[in-house]
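Excluded from the complex is one protein chain; the other protein chains are retained at their positions.
Right after this comes chain A.
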Amino acid sequence: MSSRAFKNPISESAPVRLTLIFIVLAFLALFVLTPLLIVFKEAFGKGSGEYVAALQEPDAVSAIRLTLLVAAIAVPANLLFGVAASWAIAKFEFRGKAFLITLIDLPFSVSPVISGLVYVLLFGANSFLGPFLKSYGIQVVFAVPGIVLATIFVTFPFVARELIPLMQDQGTGDEEAAISLGANGWQAFWYVTLPNIKWALLYGVLLCNARAMGEFGAVSVVSGHIRGLTNTMPLHVEILYNDYNVVGAFGVASLLALLALLTLVLRTILETRYGSELSAGQKH
């Protein structure tokens, strides 16, 4: 051995490394940390009493309720859809599979505003379906159903995207083994498939939920901004801000920020503890 330290062939020299790390940290501080701090600083700008009062104001409470309701419908719906879609894609051969995968990605590549507009065109007052549903007393656009639909559309790739590569990699061997041992389809899914994908599923649900609660664009188009009725938290933040109600706006925003932080922490825990079970390529 020579006395010089071993130089890793793919590592850079110390100055380069330090500079890169510094740039990244500065970037993060400027664009992520500062806004986060400002949210909380403004929210507590007039003391915690005002902060609590802003969150207890009826319109704020209604916005929080609506957001929770929308997430409570959209997330389970996309959980079911995501598992079903990735199951079909990973375990069966059928024509048009590649097309289906592309289709699942659609919400990622379409601007949320467009997604919202599509629902307005589909269910709005001048559309074909709108008046028809209205004659049965169902209002979709500018009401809760529209918000739920738009949210489901925007968030449906999250679970499926997380599961498809993992399930494709795992193949059908375990399920075949289960069935050859006498399990029926449901038992094979419950005892074998689900445990194999559970952490990835949780991860996908986490991302899906964060987006469902935070979605602005698509929801904004279909909501109609009726205070106390069709405003979700992000929409409510905007309205309050436009009213120069800084404490109110940032108070509600701080809740969304907390949700983001919580999601981040949970993600980190999942990634560090179950990293190998989240991504494809794992072997046992």
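Simple rule for what comes next: a contact is a pair of C-beta atoms (placed from the backbone, for glycine too) under 8 Å apart; a residue touches a chain by one contact, two chains touch by 3 or more; residues count from 1.
Basically, contacts and distances are computed from a predicted model.
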Record-based protein name (UniProt) of the chain missing from this complex, from "Sulfate/molybdate ABC transporter ATP-binding protein", "DNA modification/repair radical SAM protein", "Sulfite reductase, dissimilatory-type subunit beta" or "Acyl-CoA dehydrogenase": "Sulfate/molybdate ABC transporter ATP-binding protein"
Selected from A:A183, A:I239 or A:L266 as touching the chain missing from the view: A:A183
Option touching the unshown chain, where A:P76, A:P131, A:P195 or A:G275 are the choices: A:P195
Chain A residues that touch the omitted chain in the full complex: 173-174, 176-184, 187, 191-192, 195-196, 284
